[in-house]
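Removed from the display is one protein chain of the complex; every other protein chain stays in position.
== chain A ==
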Amino acid sequence: MQPIDAVPVRRPGRWIAALAVALLAAAVVRSVATNPRFQWDVVGEMLFSDRILHGLVLTLELTVIAMVAGVALGILVAVARMSPNKLLAGAGAFYVWLFRGTPVLVQLLFWNFIAALYPTIELGPIHADANTLITPFMASLLGLALNQAAYMAEIVRAGILSVPEGQAEAASALGLSRAQTLRRIVLPQAMRVIVPPTGNETISMLKTTSLVSVIASSDLLYSAQLIYSQSFQQIPLLIVVCIWYLAITTLLSLGQSMLERRYGRGVARARRETKPMRLPNLAVAR
(Lines give C-alpha, C1' and ligand atoms only; values in the text may rest on other atoms or scores of the structure.)
Protein backbone atom coordinates (compact mmCIF):
# COMPACT_ATOMS: atom_id res chain seq x y z
CA MET A 1 0.00 0.00 0.00
CA GLN A 2 1.33 3.40 -0.91
CA PRO A 3 0.58 5.85 1.92
CA ILE A 4 -1.01 9.20 1.08
CA ASP A 5 1.21 12.04 2.27
CA ALA A 6 -0.46 15.15 0.88
CA VAL A 7 -0.22 18.79 1.96
CA PRO A 8 -3.62 19.76 3.42
CA VAL A 9 -5.52 22.68 1.88
CA ARG A 10 -4.62 25.93 3.64
CA ARG A 11 -7.56 27.75 5.18
CA PRO A 12 -6.29 31.24 6.16
CA GLY A 13 -9.85 32.62 6.52
CA ARG A 14 -10.56 30.18 9.32
CA TRP A 15 -7.40 31.22 11.20
CA ILE A 16 -8.23 34.91 10.91
CA ALA A 17 -11.80 34.35 12.12
CA ALA A 18 -10.57 32.28 15.09
CA LEU A 19 -8.07 34.97 16.03
CA ALA A 20 -10.72 37.71 15.88
CA VAL A 21 -13.07 35.69 18.11
CA ALA A 22 -10.27 35.00 20.61
CA LEU A 23 -9.35 38.68 20.84
CA LEU A 24 -12.97 39.70 21.30
CA ALA A 25 -13.48 37.07 24.02
CA ALA A 26 -10.37 38.25 25.88
CA ALA A 27 -11.59 41.86 25.78
CA VAL A 28 -15.03 40.90 27.16
CA VAL A 29 -13.58 38.75 29.95
CA ARG A 30 -11.14 41.54 30.93
CA SER A 31 -13.91 44.12 31.03
CA VAL A 32 -16.28 41.91 33.05
CA ALA A 33 -13.55 41.05 35.54
CA THR A 34 -12.20 44.56 36.03
CA ASN A 35 -15.28 46.82 35.85
CA PRO A 36 -16.18 47.31 39.56
CA ARG A 37 -19.73 48.38 38.70
CA PHE A 38 -20.66 44.75 38.00
CA GLN A 39 -20.50 44.42 41.82
CA TRP A 40 -19.74 40.69 41.73
CA ASP A 41 -19.66 40.65 45.54
CA VAL A 42 -23.35 41.68 45.60
CA VAL A 43 -24.14 39.03 42.99
CA GLY A 44 -22.55 36.36 45.19
CA GLU A 45 -24.34 37.62 48.25
CA MET A 46 -27.80 37.83 46.63
CA LEU A 47 -27.64 34.63 44.53
CA PHE A 48 -28.92 32.46 47.38
CA SER A 49 -30.81 35.09 49.36
CA ASP A 50 -34.25 34.08 50.66
CA ARG A 51 -36.28 36.48 48.55
CA ILE A 52 -34.53 35.46 45.32
CA LEU A 53 -34.97 31.77 46.14
CA HIS A 54 -38.66 32.30 46.91
CA GLY A 55 -39.06 34.04 43.56
CA LEU A 56 -37.21 31.17 41.85
CA VAL A 57 -39.58 28.61 43.42
CA LEU A 58 -42.60 30.56 42.18
CA THR A 59 -41.09 30.81 38.68
CA LEU A 60 -40.53 27.04 38.64
CA GLU A 61 -44.06 26.38 39.91
CA LEU A 62 -45.54 28.60 37.23
CA THR A 63 -43.41 26.94 34.53
CA VAL A 64 -44.30 23.38 35.54
CA ILE A 65 -48.03 23.92 36.15
CA ALA A 66 -48.54 26.11 33.08
CA MET A 67 -46.67 23.62 30.87
CA VAL A 68 -48.51 20.55 32.20
CA ALA A 69 -51.88 22.27 31.88
CA GLY A 70 -50.88 23.68 28.49
CA VAL A 71 -49.86 20.26 27.14
CA ALA A 72 -53.01 18.53 28.44
CA LEU A 73 -55.31 21.23 27.08
CA GLY A 74 -53.26 21.39 23.89
CA ILE A 75 -53.81 17.66 23.21
CA LEU A 76 -57.56 18.17 23.68
CA VAL A 77 -57.61 21.17 21.34
CA ALA A 78 -55.54 19.27 18.74
CA VAL A 79 -57.86 16.25 18.86
CA ALA A 80 -60.87 18.60 18.62
CA ARG A 81 -59.34 20.32 15.58
CA MET A 82 -58.88 16.96 13.86
CA SER A 83 -62.38 15.75 14.72
CA PRO A 84 -64.74 14.85 11.86
CA ASN A 85 -67.36 16.92 13.73
CA LYS A 86 -67.25 20.35 12.04
CA LEU A 87 -68.36 22.26 15.14
CA LEU A 88 -65.66 20.70 17.33
CA ALA A 89 -63.02 21.29 14.65
CA GLY A 90 -64.15 24.91 14.31
CA ALA A 91 -64.05 25.45 18.08
CA GLY A 92 -60.49 24.09 18.17
CA ALA A 93 -59.42 26.34 15.31
CA PHE A 94 -61.07 29.36 16.96
CA TYR A 95 -59.24 28.66 20.23
CA VAL A 96 -55.87 28.58 18.48
CA TRP A 97 -56.69 31.70 16.48
CA LEU A 98 -57.72 33.67 19.60
CA PHE A 99 -54.96 32.67 22.00
CA ARG A 100 -52.14 32.62 19.48
CA GLY A 101 -53.26 35.84 17.88
CA THR A 102 -52.98 38.06 20.96
CA PRO A 103 -49.82 38.82 22.98
CA VAL A 104 -49.45 36.76 26.13
CA LEU A 105 -48.69 39.98 28.02
CA VAL A 106 -52.14 41.33 27.09
CA GLN A 107 -53.75 38.02 28.07
CA LEU A 108 -52.04 38.18 31.49
CA LEU A 109 -53.36 41.71 32.07
CA PHE A 110 -56.81 40.60 30.96
CA TRP A 111 -56.95 37.76 33.49
CA ASN A 112 -55.64 40.12 36.15
CA PHE A 113 -58.55 42.50 35.56
CA ILE A 114 -61.17 39.77 35.02
CA ALA A 115 -63.04 40.96 38.13
CA ALA A 116 -64.04 44.09 36.22
CA LEU A 117 -65.84 41.84 33.74
CA TYR A 118 -67.23 39.17 36.08
CA PRO A 119 -67.25 40.47 39.66
CA THR A 120 -68.50 37.09 40.92
CA ILE A 121 -67.69 33.71 39.45
CA GLU A 122 -70.16 30.83 39.59
CA LEU A 123 -69.15 27.41 38.37
CA GLY A 124 -71.60 24.82 39.66
CA PRO A 125 -70.94 24.52 43.39
CA ILE A 126 -68.12 27.10 43.27
CA HIS A 127 -69.35 30.55 44.03
CA ALA A 128 -66.70 33.13 44.70
CA ASP A 129 -65.75 36.74 44.51
CA ALA A 130 -63.52 37.12 41.45
CA ASN A 131 -60.98 39.22 43.29
CA THR A 132 -60.38 36.53 45.93
CA LEU A 133 -60.46 33.60 43.46
CA ILE A 134 -58.28 35.18 40.77
CA THR A 135 -55.16 36.03 42.76
CA PRO A 136 -52.13 37.28 40.82
CA PHE A 137 -50.85 33.67 40.90
CA MET A 138 -54.10 32.33 39.41
CA ALA A 139 -54.18 35.07 36.78
CA SER A 140 -50.55 34.25 35.87
CA LEU A 141 -51.36 30.55 35.54
CA LEU A 142 -54.49 31.15 33.46
CA GLY A 143 -52.71 33.53 31.11
CA LEU A 144 -49.64 31.35 30.62
CA ALA A 145 -51.42 27.96 30.40
CA LEU A 146 -54.23 29.02 28.06
CA ASN A 147 -51.75 30.74 25.76
CA GLN A 148 -49.41 27.75 25.83
CA ALA A 149 -52.26 25.35 24.99
CA ALA A 150 -52.76 27.14 21.67
CA TYR A 151 -49.11 26.57 20.72
CA MET A 152 -49.11 23.00 22.02
CA ALA A 153 -52.25 22.19 20.02
CA GLU A 154 -50.42 23.05 16.82
CA ILE A 155 -47.35 21.05 17.85
CA VAL A 156 -49.43 18.00 18.81
CA ARG A 157 -51.42 18.24 15.58
CA ALA A 158 -48.24 18.34 13.51
CA GLY A 159 -46.98 15.32 15.47
CA ILE A 160 -50.13 13.28 14.87
CA LEU A 161 -50.12 14.19 11.18
CA SER A 162 -46.49 13.05 10.91
CA VAL A 163 -47.41 9.43 11.72
CA PRO A 164 -48.11 7.52 8.48
CA GLU A 165 -51.77 6.60 8.03
CA GLY A 166 -50.86 2.93 7.60
CA GLN A 167 -49.98 2.74 11.30
CA ALA A 168 -53.50 3.58 12.43
CA GLU A 169 -54.92 1.38 9.68
CA ALA A 170 -52.87 -1.62 10.80
CA ALA A 171 -53.98 -1.01 14.39
CA SER A 172 -57.66 -0.89 13.52
CA ALA A 173 -57.30 -3.98 11.30
CA LEU A 174 -56.08 -5.79 14.43
CA GLY A 175 -59.20 -4.72 16.31
CA LEU A 176 -57.70 -1.94 18.45
CA SER A 177 -60.22 0.76 19.36
CA ARG A 178 -59.75 4.35 18.22
CA ALA A 179 -58.63 5.42 21.70
CA GLN A 180 -56.17 2.51 21.96
CA THR A 181 -54.81 3.33 18.52
CA LEU A 182 -54.24 6.96 19.50
CA ARG A 183 -52.66 6.12 22.87
CA ARG A 184 -50.61 3.04 22.00
CA ILE A 185 -49.68 3.51 18.35
CA VAL A 186 -50.07 7.08 17.11
CA LEU A 187 -49.09 9.30 20.08
CA PRO A 188 -45.89 7.38 20.99
CA GLN A 189 -44.68 7.84 17.42
CA ALA A 190 -45.93 11.42 17.26
CA MET A 191 -43.78 12.10 20.36
CA ARG A 192 -40.67 12.03 18.20
CA VAL A 193 -42.01 15.11 16.44
CA ILE A 194 -43.71 16.59 19.54
CA VAL A 195 -40.85 16.38 22.08
CA PRO A 196 -38.20 18.67 20.53
CA PRO A 197 -40.50 21.69 20.07
CA THR A 198 -42.11 21.01 23.46
CA GLY A 199 -38.65 21.19 25.02
CA ASN A 200 -38.17 24.54 23.31
CA GLU A 201 -41.60 25.62 24.54
CA THR A 202 -40.69 24.67 28.12
CA ILE A 203 -37.50 26.69 27.98
CA SER A 204 -39.46 29.53 26.41
CA MET A 205 -42.11 29.23 29.13
CA LEU A 206 -39.50 29.49 31.89
CA LYS A 207 -38.48 32.87 30.48
CA THR A 208 -42.01 33.98 29.58
CA THR A 209 -43.03 33.60 33.23
CA SER A 210 -40.98 36.77 33.86
CA LEU A 211 -43.88 38.69 32.24
CA VAL A 212 -46.01 38.01 35.33
CA SER A 213 -43.94 40.66 37.12
CA VAL A 214 -46.32 43.19 35.50
CA ILE A 215 -49.25 41.84 37.51
CA ALA A 216 -47.23 41.75 40.75
CA SER A 217 -46.76 38.00 40.85
CA SER A 218 -43.59 37.64 42.91
CA ASP A 219 -41.60 35.47 40.51
CA LEU A 220 -37.81 35.52 40.16
CA LEU A 221 -37.70 38.78 38.20
CA TYR A 222 -40.28 40.61 40.33
CA SER A 223 -38.45 39.58 43.52
CA ALA A 224 -35.25 41.06 42.11
CA GLN A 225 -37.09 44.22 41.08
CA LEU A 226 -38.48 44.59 44.60
CA ILE A 227 -34.99 44.31 46.06
CA TYR A 228 -33.30 46.76 43.69
CA SER A 229 -36.11 49.29 43.99
CA GLN A 230 -34.80 49.79 47.55
CA SER A 231 -31.07 49.06 47.18
CA PHE A 232 -30.54 50.53 43.66
CA GLN A 233 -28.27 47.58 42.79
CA GLN A 234 -30.05 46.93 39.48
CA ILE A 235 -27.13 45.43 37.54
CA PRO A 236 -25.96 42.83 40.07
CA LEU A 237 -29.54 41.75 40.77
CA LEU A 238 -30.35 41.39 37.08
CA ILE A 239 -27.16 39.32 36.77
CA VAL A 240 -28.44 37.11 39.61
CA VAL A 241 -31.69 36.68 37.69
CA CYS A 242 -29.81 35.80 34.49
CA ILE A 243 -27.62 33.26 36.29
CA TRP A 244 -30.71 31.44 37.58
CA TYR A 245 -32.49 31.46 34.23
CA LEU A 246 -29.34 30.15 32.53
CA ALA A 247 -28.88 27.42 35.15
CA ILE A 248 -32.45 26.18 34.75
CA THR A 249 -32.46 26.35 30.93
CA THR A 250 -29.21 24.35 30.91
CA LEU A 251 -30.83 21.64 33.04
CA LEU A 252 -33.95 21.67 30.84
CA SER A 253 -31.84 21.28 27.68
CA LEU A 254 -30.16 18.21 29.19
CA GLY A 255 -33.55 16.71 30.06
CA GLN A 256 -34.78 17.48 26.56
CA SER A 257 -31.98 15.58 24.83
CA MET A 258 -32.58 12.59 27.13
CA LEU A 259 -36.28 12.57 26.24
CA GLU A 260 -35.50 12.87 22.53
CA ARG A 261 -33.32 9.77 22.72
CA ARG A 262 -36.09 7.90 24.54
CA TYR A 263 -38.73 8.67 21.92
CA GLY A 264 -36.44 8.10 18.94
CA ARG A 265 -36.67 4.32 19.51
CA GLY A 266 -36.88 2.34 16.30
CA VAL A 267 -35.74 5.33 14.28
CA ALA A 268 -32.67 6.67 16.10
CA ARG A 269 -30.94 3.30 15.81
CA ALA A 270 -30.81 3.51 12.05
CA ARG A 271 -29.69 7.11 12.21
CA ARG A 272 -27.06 6.95 14.92
CA GLU A 273 -24.25 5.99 12.58
CA THR A 274 -24.52 9.12 10.48
CA LYS A 275 -22.47 12.11 11.60
CA PRO A 276 -24.40 15.15 12.80
CA MET A 277 -24.53 17.89 10.22
CA ARG A 278 -22.11 20.79 10.94
CA LEU A 279 -23.65 23.58 8.92
CA PRO A 280 -26.10 25.22 8.96
CA ASN A 281 -26.74 24.99 12.68
CA LEU A 282 -30.01 26.89 12.86
CA ALA A 283 -31.61 27.45 16.23
CA VAL A 284 -35.37 27.06 16.45
CA ALA A 285 -36.93 30.20 17.83
CA ARG A 286 -40.42 31.42 18.22
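Here is the rule we use: contacts are C-beta pairs under 8 Å (C-beta built on N, C-alpha and C of every residue); 3 or more make two chains touch, one makes a residue touch a chain; residues count from 1.
Keep this in mind: contacts and distances are computed from a predicted model.
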One chain isn't displayed here; going by UniProt, is it "1,2-phenylacetyl-CoA epoxidase subunit B", "Xanthine dehydrogenase family protein subunit M", "Electron transfer flavoprotein subunit alpha" or "ABC-type polar-amino-acid transporter"?
"ABC-type polar-amino-acid transporter"
Selected residue (touches chain absent from view) among A:Gly13, A:Pro36, A:Pro84 or A:Gly175
A:Gly175
Where chain A meets the left-out chain, the residues are 164, 166-167, 169-178, 180, 184-185, 188-189, 265-267, 269-270
